[in-house]
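Shown here: the complex without one of its protein chains, the others still in place.
After this line comes chain A, so read on.
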């Protein structure tokens, strides 16, 4: 996903434009300054890999990376993305699965899967910041991501393996 350029403008021409990098692609969007990033992604850009769960920053389903830092996209407005580097789950997918995603599969760290993109983004954020985080650090990094299905059994196995591996 590079080399192309995305432009999106809404009917309301009085809206300002915002330019930011989305998964490595320069993206220009004309929209209300206060439009939530989660709506830009899910509705305007049809990138529904980022989920929506509570809209108050309590469940982590909408987690994305902004300049490498995990951020709830439900609490981020369009103007806050100006000039920033926004990465979503769609941007994580290369030729093959990365080790975190692969471990999620192998350890049964997902069931319905609705929290999984957010979980993966939170962990990726930590791994960007720190190459070898401890188990406790990883646990803390996803303590703002709710999983209602697994009881965190599989997720704990993933963290344990990552911290040992």
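Basically, contacts are C-beta pairs under 8 Å (C-beta built on N, C-alpha and C of every residue); 3 or more make two chains touch, one makes a residue touch a chain; residues count from 1.
In this text, contacts and distances are computed from a predicted model.
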Chain left out of the displayed complex - its UniProt protein name, from "Cytochrome c biogenesis heme-transporting ATPase CcmA", "Xanthine dehydrogenase subunit D", "Copper-binding protein MbnP-like domain-containing protein" or "Tripartite tricarboxylate transporter permease": "Xanthine dehydrogenase subunit D"
Selected from A:22, A:40, A:89 or A:162 as touching the chain missing from the view: A:89
Which residue of A:37, A:61 or A:78 touches the chain not shown here: A:61
Absent chain, residues of chain A that touch it: 42-43, 46, 48-56, 58-59, 61, 88-90, 92-93, 97, 101, 104-106, 108, 110-117, 120, 139-140, 142-156, 160
